[in-house]
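I'd like to ask you about the structure that follows.
Missing here: one protein chain of the complex. Every other protein chain is in place.
The letters A, B and C name the chains in turn, as written, and every chain counts its residues from 1.
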Amino acid sequence: MSGPSTDVDSPAPTARPGYGQHDPIYPEPFDDSLDHADIPIETRLELYRKQQEIRQLEQRLYDLFVQNLVKGTSHLALGMEASGAAFGVALNSDDYSFATYRGHGHTIARGVPPEPIIAEMLGRSTGLLGGKGGSMHLTSVEHGMMGSYAIIGAHLCIANGAAWSAKLRDSGQVAVAFFGDGATNIGAFHEAVNYAAVYELPTIFVCENNLYMEYTSIGQVTPVANPAADRASAYGIPSTTVDGNDADAVYLLAREAIEHARSGGGPSIIETKTYRHGGHSRADPGTYRPDDELEAWMAHDPIPMYHQRLLRIGVGERELTEIETSVAAAIDAATEAAKSAPPPDADALWTNVWADGGWQWRN
Amino acid sequence: MSGPSTDVDSPAPTARPGYGQHDPIYPEPFDDSLDHADIPIETRLELYRKQQEIRQLEQRLYDLFVQNLVKGTSHLALGMEASGAAFGVALNSDDYSFATYRGHGHTIARGVPPEPIIAEMLGRSTGLLGGKGGSMHLTSVEHGMMGSYAIIGAHLCIANGAAWSAKLRDSGQVAVAFFGDGATNIGAFHEAVNYAAVYELPTIFVCENNLYMEYTSIGQVTPVANPAADRASAYGIPSTTVDGNDADAVYLLAREAIEHARSGGGPSIIETKTYRHGGHSRADPGTYRPDDELEAWMAHDPIPMYHQRLLRIGVGERELTEIETSVAAAIDAATEAAKSAPPPDADALWTNVWADGGWQWRN
Amino acid sequence: MAQLTYREAVSRGIAQEMRRDPSVVFLGEDVAGAGGVFKTTTGLLDEFGPVRVVDTPISEQAILGAAMGAAMTGIRPIAEIMFSDFFAVCWDMVVNEIAKARYMTDGQVDCPLVIRTGNGGSVRFGAQHSQSVENWAMAVPGIKVVAPATAHDVVGLMAAAVRDPDPVLFFEHKALYATKEDVADGEILEELGRARVRREGSDCTIVALALMVPRALEAAEQLASEGIDCTVIDLRSLIPLDTTTILDSVQTTSRLFTVEENPQACGWGAEVASIVANEAFWDLDGPVVRITTPHLPLPASDVLEDLAIPSAERIADTIRKALD
Partner (left out) sequence: MAQLTYREAVSRGIAQEMRRDPSVVFLGEDVAGAGGVFKTTTGLLDEFGPVRVVDTPISEQAILGAAMGAAMTGIRPIAEIMFSDFFAVCWDMVVNEIAKARYMTDGQVDCPLVIRTGNGGSVRFGAQHSQSVENWAMAVPGIKVVAPATAHDVVGLMAAAVRDPDPVLFFEHKALYATKEDVADGEILEELGRARVRREGSDCTIVALALMVPRALEAAEQLASEGIDCTVIDLRSLIPLDTTTILDSVQTTSRLFTVEENPQACGWGAEVASIVANEAFWDLDGPVVRITTPHLPLPASDVLEDLAIPSAERIADTIRKALD
């Protein structure tokens, strides 16, 4: 490796399109061969149910925005349900999840009931965080949902801490950090993945690559094609890319990465290729996306595709309808309960700054 | 790339030695074939002179410490002279250098005279920074030496700015950032290299890998063998490793990387393999380094090796002695002048916070 | 003279300076193609093109590093940090590099750059997207700190910031973006370090900043109807700090109130209060009172956030009681 070699150890960057322009990126076709994957049917029904829960929760939240009942901002995962659902099914109940502001789906996927989630969005006293956290900070420690983090990158480092703790306590738990494509360009990504690799922590880094930061295509500001997976070699850890709209595909990788981490094999990166149906946040119509790209991805919707797969492998339409309607009923009931809950008490402002429950910083 | 492939796109981490232990790393043998490299003899004499300047300056600074004339800390580059010298020769006079706290050599290599450098170390009014900056912040804008930065990582980002500016002004200048192996694990490294790659900036990232952070071997906390070069693929840019104690080897790469950057080819990474003869800073005896490792690297000293090369290719001993003694005379004279300069005036405390020369922040 | 929103004033101010000086460039996340997440920079890409108006990766350290290195070498960058809370991921660039470069190099390095950012709350974004961190900036020697309260001042202070030879942090208030006022046509240029007396009254001096200015004015109106006549000073910049205007006013009114959106401890009002308690002690007729967001993180719910951040009512109440 020494000597004045003029070899280029890595490829020169390929030309990228100019500012504000980008080539559309289309989904790979759904992989029907996974119909025969080694996944029990009950697991698949669970994957379907969780995808339905996320979809219907997000749609409901969207409706509530339109009714102007949600204050502040909000970031939906419509179209991106498969990976949250897959990990929700693949994780043990005491494993740890860390999500971003786009974390409603990751929260419900860990078994958190919809009512406190919706109530939090509406800023009610019965909200998951008593109204203090809001849309971007959903957390349910009792469900292993260790928080939603709204500043890009930080939670990758924090997930390492939970993974380290599991190792110190020899508990066999793993930690999963979900993040976006845009997050791969921030320093904390580098520090976190490197750190996990150095200590062989049971951290699984799941990049949900929906092709865009807020309004800028990731390809415009990233010199490699797979912003997370193509960087794993910089840390000597395994990585894979996957159709992020195929719950089975993600589930298989999740199972494997979790097993790898749990058995002491260390961290890995999974990059899911996916797309959001709507804009970045409530205010964004998403017009920066080429029409045909959007169209292609709308047709590559994880939920109808999975529905079709289940029919192909012999699940009855009736059983699926039952799942859909039972989820709908739960979301309806949760919405009503949340809507009728009172706003937080004024006293709530002053609680839980400190472990003693209070806020006093002087005597 | 999509589908539930279970392939591991990148190698699993290799086992690393335990805490506080590490395998010694020995230098590759000096590459005598470079005797015949395409480098003019005057350039080589210049490379020798600059290595001598750095060596003798650092030795002098060491002596001044021992005499307790240097307050504060200081980080010497004894044993690491070749790369600073090589870039000092390869850069145009209007190109930009950005260094770390271990930047005395990079400063003198850009043509900054020794007197203000030594005076700064002694905290005198005639110091390069009037006594305000000290050992860790040597800067001479008129020589293109844009600063020494003491917080790991930042200057890689700042060097990009100078490179961007050169591009905006179409000036043909390039920017070089020198940094250590340890710096490759901080977030700013990732952001900087990625950013340079995205905008194809004329930034050259030179990692002087001396195998250690302060007292910890880099291999203990880094999952790849070449902490800078092995990460270039994460940014799609070229990288090379090189014997950092062979000024010709570094010079050839420097010339190439500078030409690549200057002609619009974008950034690249050069990782030099080197070693410091002493500890990390003045207080450090460097005892964490295996004896035989230290011994091997002391024998792989850039200056006697280069001296031998010059003799082999026909330079006379007398000419080399002349260089050595003229450098010594300059350093002696500079030392005397610096020693007899007065300390800063009390007024200096209050100058140059703002561009108006003053410090007022209120009326 | 036409109505201009505070939001529109941002791009007008930047465009004014980019037209005047070709060395001014602008960079940030989603600022070019999309015109910024608050739509403050719409139109700049079209007018000035992609070389001068740059969309960046999510790399705040790299953004500020690029700005600093460019400023050191003849360019005048304006960088956006989308939310001021995100200064925390690039604080090193601000406090250790940009702020100190000139002093450490005894004047060799110039850093003429502007970092603009969306600051402040009352927008229900929760604890990580609502902070008022102008006091973080004020605590750091070597940077100037500006926080306009009106559309006119956005344009005029932006111009002053861009022309200033030193680094300026420019705090735009998110909750003010939709406010508007009549703004003169043509070039506007204000001066850094001059407070503006927005209302004159003899009973007390209220010093406020950014969103707290309209709230203080509203409180003053309320109090005026009760016979309490307040001076309201809009600080406009924290560094340089126009203490002369404050001290002069306190000499007349003998009472000082500060209205701060930052959480209490070490807020800018503490600095102002301590200066007055030292230099105008003998002018004072009663305690110096600070009205601040309590020292706690900001809650997301509208009900709770409105309790946390000083309202016109709370300002009026506090002053009424104190002057009773």
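We adopt the following convention: a contact is a pair of C-beta atoms (placed from the backbone, for glycine too) under 8 Å apart; a residue touches a chain by one contact, two chains touch by 3 or more.
Just so you know, these numbers come straight off a predicted model, no measurement behind them.
Counted over the whole complex, the shown chains touched by the missing one are A, B, C. Among the residues C:Asp30, C:Glu190, C:Asp234 or C:Glu271, only C:Glu271 touches the chain that is left out of the figure.
Across C:Ala62, C:Ala99 or C:Ile188, the single residue that touches the chain missing here is C:Ala99. When the missing chain is restored to the complex, the residue among A:Leu34, A:Leu76, A:Leu129 or A:Ala261 that touches it is A:Leu129.
Here the missing chain is touched by one residue of B:Ile39, B:Val221 or B:Ile237, and it is B:Val221. Considering the full assembly, A:Val198 is the residue among A:Val198, A:Ile270 or A:Ile323 that touches the omitted chain.
Listed by residue number, the positions of subunit C touching the unshown chain are 85-89, 91-92, 94-96, 99-100, 103-104, 126-128, 135-136, 138-142, 238-239, 241, 262-271, 273-274, 276-279, 281-282, 284, 286-290, 295-297, 299-300.
Mapped onto subunit B, the interface with the missing chain covers residues 18-20, 71-73, 123-124, 127, 129, 131-137, 149-154, 182-183, 185-188, 213-216, 220-222, 288, 343-344, 346, 348-350, 353, 359, 361. Within the entire complex, the positions of subunit A that touch the omitted partner chain are 96, 129-130, 132-133, 137, 139-141, 146-147, 149, 151, 153-166, 168-169, 175, 187-188, 191-192, 194-195, 198-199, 348, 351-357, 360-363.
In this text, only the chains that are shown with their structure count from here on.
The mean-CA centres of subunit A and subunit C are about 35 angstrom from one another, to the nearest whole unit. In subunit C, the positions touching at least two other chains are 54, 56-57, 59-61.
The set of subunit B residues that touch two or more partner chains comprises 153, 187-188, 191, 194, 198.
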